[in-house]
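A single protein chain has been omitted; all remaining protein chains appear in their positions.
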Amino acid sequence: MSALARAAMDPPAPAPIFDLARTRGRGPADTFRTFAVSARLGWQLEANWTDPFLFFVYSVAKPVSSALILVVMLEVIGGPAGRSFRPFVVVGSALWSFVISGIAGLAWAILEDRERYRVLKYIYVSPSDFLVVLIGRGVARLVVGLAGVVITLVVGVVALGVPFDVAVVDWPLLAASSVVGLGAIIALGLLMAGVCIQTRQESWSYPEAFAGALFLVTGAVFPLAVLPAPVQAIGLLAPLTWWIAGVREALFPGGPDSIGGPGSLFAALLGHPSPTGSEIVIALLATGGVATLAALAVFRLSDRRAKRAGLYDRTTGS
Amino acid sequence: MAASTMSFLERAGTGPREAARWSRRQVLLTDLRSVRGRAYPRVKGLLREPSWVLFEILLPFLATSAFVFVYRAIDAPQQYVGFVVLGGALSAFWLNVIWMMANQLYWEKSQGNLELYFAAPMHFMSILFGMAVGGMVMSSTRAATVLLIAGTLYGVTFSVDQWALLLGVFLLTLGALYGLGMVLASLFLVWGREAWHMGQLFTEPVYFVSGLNFPVARLGFLGALSVAFIPLATGLDAMRQLAFAGAAFPAGTPPPLVEVAILAAMTVVSIVAARWMLIAMERRARRDGRLSVRWQ
Partner (left out) sequence: MPGAILPLAIETRAVRRVYAARPQPIVALDGVDLEVPPGELFGLLGPNGAGKTTLIKILTTLLLPSSGTARVFGFDVERETKQIRRIMNMVAGGEQSGYGILTVREQLWMFTQFYGLAGGEGWRRVDELVEAVGLAEQRLQRVSTLSTGQRQKMNLARGLLNDPWILFLDEPTLGLDVSAARSLRELIVEWQRAVPGRTILLTTHYMAEADELCDRIAIVDRGRILAIGSPTELKKRVQRESIFRIELDRLDGGAGALARLPGVVSASAAADVADSVGRQVVVMNLVLEDDGALGRVVGALAETGSRIQGLRKSEPTLEDVFVELVGRGFEDSEAASMVPATEEVG
């Protein structure tokens, strides 16, 4: 029997009534649900820890190798300068894997959903807030990045002789830096997502390239003081510089400092050698706020241009 | 092929049986033209969306610079800055091999191109060569930029005694790298989604074992193993020895001529292996119906 005939035999369904309330949504509950679903999706697509291979790649091999590259670079030179520098580079390198995960997570969500799964247009026109979906997708990678940070630090302490004393950790500074820093990283990811809406399929490497450029100016693996003053100034405007300094200072109080020191622009401007914890948090808040506003502006601009040029449902490739 | 003056409606040429029998020259020309055809969108893409100049050249250059400053921060000798610059230049080719060669067939399948390639008469190796040629244009630009700007900006002085050998090593390194890319491409075709993650595994960990920013000999046995099996490590070590002649190198890796032999062997083995694997993978994909199934 045809579907039509079956339908004819069924009792008639009540006439659909347009429910205006559905167009208004349920506010925060909808937002939270969207976020949770997107995060779960991102988790399943990219970061499922039940797959030991994925865990090994993203949370062990990549971040630990990055740290080892720097450790061997110091060893090559040898001498006291190299050895005293080791905790500095291990912590910076560990934190950097978190930065890359955060920035790439959001940008790759755009590229994957548009070019590979071809669902970006459907997500975009769904009632869910597109921004919330993107952030949700990116969170999974952030969690993977966080695991990478922890594992690299553990490897650093256990195998590479990084001195760590849990009793001296400045927990308030760590908490404040982490929370505000997380916001700044997501903002930078959003900025890259805005860029990747405009670019072609092969822009997979763009988030890492962007992060790589920030690597130079944020004092992740060497003190800013070795850079020319104008480049130091750029670094001081980047929230990641303050986030790394904050976490480093919180975990290793009194250790080598990436922002101040002899010859640093910070010392020249503020008159004291190194930033205090509160200075770090205030600077992080200020630069993070500016970065967030800038990222939102870039994303909105990109969104508008994408709608005008029909970029959400294109596939590129070359 | 029939005369071009005829309309596509009437153009028939010989009968189907005859049209299916090609001379060796026809086969060779088709393969060469296919290389050109596949390289075409790559090169056009570069010209059409110039954002790659910023993201593929300028920003990676800054990342390379970061490692230069690490050495500066610990007052390393100037030759180490040169090592970093050379590593930054060669990493452009490695990234290209991983992301635009090895992972590419998976993408082609997602886009529906793969079945059209397999249904066309050229040898599939031409498609891989075309990808390689197209990718090399971009990678070479990036490598040259890193070498020129970083070399000038950071005062790297190259000391080359054997230019011809250095050029030979460079070309052989490219051959071995892209040969490996071809092997990985056919493997990744079967792995599907896992290939993407495998590509991630081939970045930082390979940089480390290849000694991207330091002489690989410092890794001892691991370094020697890398030189034997990873073309990035072999090529980089040989080029460093040749580009900084007279510099003090830690013992543990072979002299450039031996590395040339390793690279040549890698090139031949990888191209032969890629050819063999492509045939095997194609047959397996045809048997399992995987040439056109997306998203797996």
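Order as written gives the chain letters A and B; numbering starts at 1 within each chain.
One rule holds in what follows: a residue touches a chain if its C-beta (ideal position, glycine included) is under 8 Å from a C-beta of that chain, and two chains touch if they have at least 3 such contacts.
Keep in mind that what you see is a predicted model, and the values were worked out from it rather than measured.
Visitor: So which of the visible chains would the left-out chain be touching?
Guide: A, B
Visitor: Return the single residue from B:L116, B:L167 or B:A280 that touches the missing chain.
Guide: B:L116
Visitor: Pick out the residues on subunit B that sit against the missing chain.
Guide: These residues of subunit B touch the chain that is not shown: 1-2, 4, 7-17, 19-22, 26, 29-30, 33-34, 36-38, 40-41, 44-45, 48-49, 111-113, 115-122, 283, 286-289, 291-293.
Visitor: Identify the residues of subunit A touching the omitted chain, counting contacts across the whole complex.
Guide: Residues touching the hidden chain, for subunit A, are 1-4, 200, 310, 314-318.
Going forward, only the chains that are shown with their structure count from here on.
Visitor: What is the distance in Å between the mean C-alpha positions of subunit A and subunit B?
Guide: Subunit A and subunit B have C-alpha centres separated by 29 Å.
Visitor: Where on subunit A does subunit B make contact in their complex?
Guide: 53-54, 57-58, 61-63, 65-66, 68-70, 72-77, 79, 81-82, 85, 89, 115-117, 195, 198-206, 209-210, 212-213, 215-217, 220-223, 226-227, 315-318
Visitor: Quick one: which bits of subunit B touch subunit A in the complex? Just the residue numbers, please.
Guide: The contact residues of subunit B facing subunit A are 41-42, 44-45, 49, 51-52, 55-56, 58-60, 62-63, 65-67, 69-76, 80, 95, 99-100, 107, 110-111, 134, 194, 197-198, 200-201, 203-205, 207-208, 211-215, 218-219, 295.
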